[in-house]
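Okay, so here's the structure we're looking at.
One chain of protein is taken out of this complex; the other chains stay put.
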Amino acid sequence: MKIKKMAIDWLDSRLGVSELLHQQLGGYKLPRNINTWYALGAVIMALFGLQFLTGILLLIYYVPDTEKAFASVTMIMNEVPFGWLFRYLHVVCSNLIIVALLLHMMSVMFMGSYKRPRELTWISGFTLLNMGLVFCLTGYLLPWSQLSFWATTVATDAAGAVPVVGEYLVSFLRGGPSVGAATLGRFFALHVLVLPLALMGLVGFHLFCVRRNGISQAPFGKHYRPVEPSDTFTHEEHHDGIPFYPNYTSKELGVIFFALAILVLITFYAPWLFIPLDALVPADPFVTPDHIKPEWYFLWAYQTLKIFPSEFLGLAVQGAAMTFLALLPFVDRGPERRPGKRPLFLTCYLLGILLFVGISLWGHYS
Amino acid sequence: MSQATGKGKERRTFLGVLLGGFSVALGAALGWPVFKFLAPRAGADEAQQVKIPRDQVAIGGAHFFNFQGRPAVILQPEAGNFVALSAVCTHLGCIVKWENDKGEFLCPCHGGQFSASGQVLGGPPPKPLDTYPVAVVDQDIMVG
Partner (left out) sequence: MNRLFLGWMILVLLLWCGPALAQDTVCVQCHGGLDGRLGAPVGQWEKSIHAANGISCHDCHGGDPSDFAMAMSPERGFIGVPGYEEVPAFCGRCHLGVREDYEKSAHGEALANGGPNCVICHGNHEVVKASIDLINEQDCTRCHDYERAAEVKGVIAETEAKLQSLDLSVASLHRVGIDVERLSGELFSTRNQFRRLFHTVNVEKLQQQRSAFDSDLAEIGAQVGEIENQLSQRKLIGGIIVVLLVLAGCVALLIRQTYHSEEEAGE
């Protein structure tokens, strides 16, 4: 105890650590009516942390070579002690991260937290969601199974619908006319180095935005007071709010434990949910398996490409939808955040979710 | 008020200890697999015995091979007589070189010299090279 105090005092007298800690933890006040949804950001960070750990472990035995990748994954699953555990955790966690990202996005959307002055928080967040998806796409190829190979072939092929440069774009993504060793090389580099670095940087920016603006009040209940829009920078203060630490971190910790419980449950009891049969067969560039389907989070895109008469139209619609979402804070500019007072938004929100689920299901069963 | 806080504090300390306990258990449940995952395993390249075709070892020559995960060398000083030695210098672990003309080993790192039977002839090495048992079986030599 005494040593700890001495160490803190030593640091403190030089860097003012305790002031900093107080500012960021106990003195950092959150709105009184903060709810469970606000814990999702922390859940995502915890899951990404675990993902980094399991990823580094897999990297120790994985071989990024078209001849050896599948065998190395088989070896991890069957010979390396607990290799199956880390592989399954990595696979299942990637799916849970997408779920958590979607929930986080839907909750901040529902509560109108993306509105001024939090546009940058939203845009960085939306970029992070897309990075999460690219993470999954690039990781999917690495085991070099039939599923990896053909899912990547189909996914990269979609870029061919872009006018004029489409064909070049496809071969640029693949590093050649078709998926092969060159594709594995670039996807591997993206997956284990580029994306993690970029993600960490962008998460830093996202958190900076969140911290700088202050956490928004939840727009519910009789205590909610709309914030007057201002032309100058203001940090949303919550003088009578609750301390971030330990009052809210205890809640975040609880929610993280529950998320981990779900992760472990699926990892031990139903990992095959995310490992279709085609993932158990090594890639064969000459044999396309029947009924190849993308992962659940890409089904909407897959199905839109099929619905429209031309691939280009489908791709354009997808692009428009994503751009619309990315720029939402600039489209929906009214200051009102209470869902009850935003009937038009609420209708679009619910219809949007239904459309997403509907198209995904359609894609799944078609 | 102060009493209530006191009670609340006690309760919180208890819960805190409980949570700490769970966290330690869970940490161990993650830490153990990580340790096992990283711990070296007795792999296929560490077979107890190594078989070397006889014709790979010239009379008066040396053949380097892997024995139980470490570099080793086998010599045939005279026809039908084989000697297997560790090729790891006993000084600081460099791999010794066979000098065909001298019939000796020279360590390239600090000039350690060993005889064809592994004895130190000069230089810093503190002890002779390890020797391994050898048996000739038909056209093969079994080491180990």
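Each chain gets a letter, A and B, in the order it is written, and its residues are counted from 1.
Basically, contacts are C-beta pairs under 8 Å (C-beta built on N, C-alpha and C of every residue); 3 or more make two chains touch, one makes a residue touch a chain.
In this text, all values refer to a predicted model and were calculated from it rather than measured experimentally.
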Given A:His22, A:Arg186 or A:Lys251, the residue that touches the chain left out of view is A:Lys251
Among A:Val63, A:Val99, A:Val264 or A:Ala321, choose the residue that contacts the chain missing from this document, as touch is defined above. A:Val264
Residues of subunit B in contact with the chain not shown: 1, 4-5, 8, 11-12, 15-16, 18-19, 22-23, 25-26, 29
Hidden partner interface residues of subunit A, rising order: 32, 74, 77-78, 84, 88, 242, 246-248, 250-251, 253-258, 260-261, 264-265, 267-269, 271-272, 275, 277, 280-281, 284, 287-290
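The rule is short, and it goes like this: only the chains that are shown with their structure count from here on.
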Quick check: in the complex, which residue numbers of subunit B touch subunit A? 33-34, 36-39, 41
Would you mind writing out the residues of subunit A in touch with subunit B in their complex? 53, 57, 60, 80-83, 85-86
